[in-house]
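Reviewing the structure listed below.
A single protein chain has been omitted from the complex, and every remaining protein chain is retained in its original position.
Note that the chains are named A and B in the order they appear, and that numbering of residues resets to 1 at the start of each chain.
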Amino acid sequence: MSTSEKDNRLVRELSDEKYRYGFTTDVHTDIIDRGLDEDTVRLISSRKGEPGWLLDFRLKAYRHWLEMPMPQWAHLDIPPIDYQNISYYADPTVKKKEGPKSTDEIDPQVMKTFDKLGIPLEERLALSGGVAVDAVMDSVSVKTTFKQTLAEKGIIFCSIGEAVKNHPDLVREYLGSVVSYRDNFFAALNSAVFSDGSFVYIPKGVRCPMELSTYFRINAQGTGQFERTLIVADDDSYVSYLEGCTAPMRDENQLHAAIVEIVVLDRAQVKYSTVQNWYPGDENGRGGVYNFVTKRGLLRGVDSRLSWTQVETGSAITWKYPSCVLQGDGSQGEFYSVALTNNWQQADTGTKMIHIGKNTRSTVISKGISAGHSQNSYRGLISVGRNATGARNYSQCDSLLLGSDCGAHTFPYMDVRNETAVVEHEATTSKISEDQLFYCNQRGIPMEQAIGLIVNGYAKDVLNRLPMEFAVEAQRLLSVSLENTVG
Amino acid sequence: MSETNYSEIFIANRSLIDAGSSPVMSALRDRAYDCYTRYGLPGTKVEEYLHTDIGAWFGPDWGVNLKRVALPVNPSEAFRCNVPNLSTQMHFMAGDSYLKKDGQPSLPDGVLCGSLLELSESNPDIVSRYLGTLADMEKPGIAALNTMFMQDGFMVYVPRNVQIEKPVQLVSLMTDAVPMLACRRILVVLEQGASLKLLLCDHSSAGSQCMSMTVTECFVADNASLEIYDLEETSDRNTRVMECYVSQQRDSRVMIQNLSLHNGKTRNSVFSCFKGPGASFEVNGIAITDGQQHVDNFTFVDHEATDCESRELFKYVLDGQSTGSFAGKVLVRHGAQRTVSQQTNRNICLTADSRMWTQPQLEIYADDVKCSHGATVGQLDEKALFYMQQRGIPMKEARMLLMLAFLGEVIDRIPLDSLRARLLGLVELRLRHGQSRCEGCGVCK
Partner (left out) sequence: MEMLKIENLHAEIAGKEILKGINLQIEAGTVHAIMGPNGSGKSTLSNVLSGHPAYTVTEGKVTFKGKDLLALPVENRSHEGLFMSFQYPVEIPGVSMTNFMRTAINEKRRYLGQEPMSPTDFLKLMKQKRDLVKLDAKFMNRSVNEGFSGGEKKRNEIFQMAVLEPSLSILDETDSGLDIDALRIVAEGVNSLKTPETSALVITHYQRLLDYIKPDVVHVLYAGRIIRTAGPELALELEERGYDWLIREFEEKNS
């Protein structure tokens, strides 16, 4: 048997392990009727008890969305999506025929769900070191932990719905200031129908004492999830934010179209980490989440910093480009990504680094791993504006191919209009080294583990950027995803 | 709309076009017209033309020499391009017409070399077997338009196992005083084991506002070897659009160098495809621009067969308000195992007003591959500049040396000593004086 045949066999064997988050929770969920029109937008807004300005924002976005075509430029084969056959709001916290719900009373089933996912919603059970969690199921935040502890430092950490009620001025000032509803098709859609994501505000000079995280769970059938997250780091502040996500195994494709906006002011620093593990579909490409996400940070302040780290193993289709607008002089943006696709998954992901301020710096490290019949693309833009004197960028994009039926693609764009800029891009694509595999085998490491080892080593530069708990989870995910793919 | 204009001109003048051409060429025009009406000229909405609006370039009311009026050029006086030991035979084109050849007719038996119009009349079998079979008209581009209007051009056919040692040189010149669009077609056929070096010199006399549209098709059979050096030394007012298609069979070798030394607006597209295993393809280029000049190089390398290797190196030096664009795509198809591909684009922006876009791309569907690309935009190395100044070399000279070294990496890949030295000299001249004027050519002075 040739090595490649062996690889392919391994890939197949590995794909047999089941997605361990694929269960569903039986909880009473209030789901609005499928379909999307202005009334749907009004209904969502009234369910959330929103002020008039926010409804106006949603309606403007909706009307704009109607005029936009679905983007076709990605290296993705996206089946037609029937936007009228999706329910845009599902609330699992509404009790049957009961009066107003109390936030302290969470359905035990919901509680159990997050327990099962390894996300403790009771503060006493929190992981060592302390991670505050905002747990979102379908369209609604079910609980946010450590709110009090954080509030003592002036930090606001809550669902965006709650923030609209309690901190309307902050939300109004920043919502849509980084990603306009006109930005793209999915951003317009999200702006019209968005539901809970998290809101974070770190006041001037405050270093957030614990990691903040949001865990997104899709549970209800026939629904889409449209979370919206807004993080504002005021002058001289610091926060590390984590995001995780899973969904049940279903034959249907579920749509997830999120927006994350981050505003970083003078000398503030934000680290944003994602471990994306939406249901990827089965080994025949049936089901799975469509993950169409707009994430962007505006580095408004001088010497501000934003670092994106993502480990993407889930979703049937991923369309996602966490970006940095480097506006403040001396601001720095980073993007570290591992994207693994297996079976029939498709990913088109990367970043945009928009250099506007002077002496801005950006670093891009992307590691793609393709297996099975999957297609994995890196797409990036480095743009250096007229006034971005002294801008520096370094990008490195590597692709690893496991098996002969997958694809790995690289589409970097560079646009330089300042003569003092230095922009460098390097990319390599290769298959997993037979020498390395042989070396491992010779030392008694079986093929499957050897591939896992090598892939984890390959992704190490990125995995090392994650907070510890996440790094461990990410490593495990890579191995499991690869177990069914190759590694 | 210019597109409509060309359709109308074509319909109205069809018989005139055919009359000034050969049946072999005319046989391709119906399909070309059909493709042109479907795909048209590319605008900036087309991904491959984001930074170069070809459609707009065709906008002015260019005249097309459909009546085959002889252009008033005396090549014997006009051209004195004598690179030592370079060529035994020089061929000349003025505008879109093949003029004549100069020098000893010492090409081996069986070689066909000269006017495409004449050869397609004298050897219709050979020409019809190849002409129009490679240029892709089923996409926005100039292949269809070129095929609609082509009436003459240049052709080289090299039979089996014939090696032409000294380069064949084709000098094309635009001198017309009226704005004119020259439609040129080049056909290169190398049979098994044949070899050819082709030097294409593209000139235009300063002051003439002209546009050239050239489509080249190269067929390289098993074990054959082709080198093409395409040198542009035109003027600020010149517009050039070139599409070159290459098809390579087993174990063949092709090298193409696109050297944009002086130009107005230029778009060079090279499409190459490996049809058989074990072949190698190399495409390199340099661009030196200033003023309002624009150079866009696009390459597409299609690895259809196994065990092939492709290399690319493009370097730009941008001065003044000039703009440059490079996009290179490497496609490795399913099953094209043991592919090796390397692509590099390096650029230096000398002024705040110059601008560079670069977009290397890899699209890979096979796993046993070694592919890489790299792109940089930057400036001359300041440490090196200081070091050289400390040794007494003035700043201006130090910059010159670094720019020459930078571009020299491309020229160094030319295997032929005499040509390499000549081209290095031209590059230096261009860098020193802003304008390069190939002193060998009387017309260029």
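FYI, contacts are C-beta pairs under 8 Å (C-beta built on N, C-alpha and C of every residue); 3 or more make two chains touch, one makes a residue touch a chain.
Bear in mind that the values here come from a model prediction, so they are computed numbers and not experimental data.
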item: Omitted chain's touching partners, listed by label; value: B
item: Residue among B:A144, B:L318 or B:M388 touching the omitted chain; value: B:M388
item: Chain B residues that touch the omitted chain in the full complex; value: 381-384, 386-395, 397, 401-402, 404-406, 408-409
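Simple rule for what comes next: only the chains that are shown with their structure count from here on.
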item: Length of the line joining the C-alpha centres of chain A and chain B, rounded to whole Å; value: 45
item: Residues on chain A engaged by chain B in the complex (per definition of touch); value: 4, 7, 73, 75, 384, 386, 399, 401-431
item: In the complex, chain B residues that touch chain A; value: 47, 334-335, 337, 347, 349-352, 354-379
